[in-house]
Structures are given as C-alpha cells and as structure tokens.
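Excluded from the complex is one protein chain; the other protein chains are retained at their positions.
Moving on to chain A:
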C-alpha cells in the first residue's frame, strides 16, 4: 500500500521535449514509473524515449488513459501548465518547477480548491512510492520499501533523512516533497491525512522548516485526528529574522512569526518527538515503531 502513486499510476510528463523534461522522464522510466505520454504544445506526434507526445494534456490523458501529470516546464509557463492539467482528466499534478511567481500560485490555489484533485508542489522534488513509481526528480536508489511515510518541505533534506532511515532498515511507504514555496498545493495536513488513511503506513516523518504556520496547523491536526505516530524535524533554528533562507517560503518575519521554536513547541505539545539531528529522527522513528 502507498499514497498518491503506485505501480498502476499512468503518467503524462508536461515539458518532456525540454532538457530537464527529457532527462527526468528517462530517469522516471528507468525507475519503473509508468510514463505513458508527454504533453508539449506544438510537438504532438513526436516521440521521446519511445513515448508519444501530444499537444495538450487532455489529449494525452484521453488517448493514453493517464491519471497523473508531472510539470517540468520553465517558471514563466508553469502556472499555465498546472491550470491545463487541472482542467484535464488527470487526478494528480506534481509540479517540480522552481521560481513560479507567487501571485500565479495564488490563482492556481484558488482553482485547485474548486476541484477535488491533488497538486503536489511547486518547487518540490516530487512523490515516490519505493519500488513502484516516482513522479519527480528524487534519486530513486536511496529509497527502500517499508512502512514509514515521509512528508517534507525540502528536497535534499528529505534525501538526508531517507538515507538515515534506509540505513537502519526503515523503509518507506511513500515520500512526498511538498515544496518550499509560500503557496503550495498539498500541505502538511493534506499529506498527513493521506498517511493516516493508509493502513500500510505505521509511522510518519514530517520535516518542516521556518516560515509560515503550516507546521503549527499540522501539529493541531496530529493532536486531534491522528492515531499513526509522527516524528518531526524542523530546519532553520539558527536562521536570523527577515532573511530568506534559500526557499521563498523560508523566512522568519520581523514580528517573529514562523520561528523554529514556535513549530518545535507546537509539535512537542502534540506529542511529536522533534529530533535535534537527522540521526535522532531515525532514532525516534525506531522507538515509535
């Protein structure tokens, strides 16, 4: 069992004829993902890695019976690509693109709320169910199959924590990178609710970081709604106020909102052990299991 994606997920890659799109479509297929089509306006009729390219996402999804799309198009066109995917038959959109203007994402978020689809990202590494499918740019070889769900705002931090888990023999059901932007589709609460409903997921790791109040809301959700135990990690304890730490969303405002302390405290109050180091996160997961 898993959440969002599995071996039956049929994937359209938006932007498959671009450098990034072509490379990562190949990597996804090599991992075993069922990539069934590409979608690029004006390039319909071509083939990439033996997969047919269509002019539109709807065309690709209808012809190839696809149910998910991965957005690998440049930031200036990415919001439009997400709108197109939301307006097609696919149920899941995974947006990898970094640098989409925040106001564009605000409009996307509004549209998303009018559908019952899932959007993961943008500015994220994607979603992987080890041994079955990866939708995105995560390095498949560090993951292993198991009973731990993982949700994270950061790419390479996810890899670090997964590396620690895999080293201990703690495999994963599904790992979801939700992205480091101020406005994203799937947030912590959405991802946690998916894991809570998944019988195969016996513990969840949640990696947050400074900025916003998503972690605090997640803590409230865990406290009130979850039976599955959660282990936490928060990056940015040493970040100064007012400075953007790489991610557009990772900023502690002048009034002190979004600090690591506030998030660690909220999680602690919800009974979530928060590790001081990635190694300690793996210790905590072992204990919870």
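Here is the rule we use: a contact is a pair of C-beta atoms (placed from the backbone, for glycine too) under 8 Å apart; a residue touches a chain by one contact, two chains touch by 3 or more; residues count from 1.
We take it that contacts and distances are computed from a predicted model.
Q: Which one, "Succinate--CoA ligase [ADP-forming] subunit beta", "Aminomethyl-transferring glycine dehydrogenase subunit GcvPB", "ABC-type D-xylose/L-arabinose transporter" or "Sn-glycerol-3-phosphate transport system permease", is the UniProt name for the chain you do not see?
A: Hidden chain, UniProt protein name: "Succinate--CoA ligase [ADP-forming] subunit beta".
Q: With the full complex in mind, choose from A:250, A:266 or A:285 the residue touching the hidden chain.
A: From the options A:250, A:266 or A:285, the contact with the absent chain belongs to A:250.
Q: In the complete assembly, which of A:6, A:163 or A:202 touches the absent chain?
A: Candidates A:6, A:163 or A:202; residue touching the omitted chain: A:163.
Q: From the list A:45, A:169, A:199 or A:240, which touches the chain that is not on show?
A: A:240
Q: So one chain is hidden, and I want to know which residue out of A:12, A:192 or A:210 touches that hidden chain in the complete assembly.
A: With A:12, A:192 or A:210 as choices, the missing chain is touched by A:210.
Q: What is the set of chain A residues that contact the non-displayed chain in the whole complex?
A: 24, 27, 75-76, 99-107, 109-111, 125, 137-139, 141-142, 152-160, 163, 180, 182-183, 207, 209-210, 212-214, 217, 233, 235-240, 243-250, 253-255, 260, 276-279
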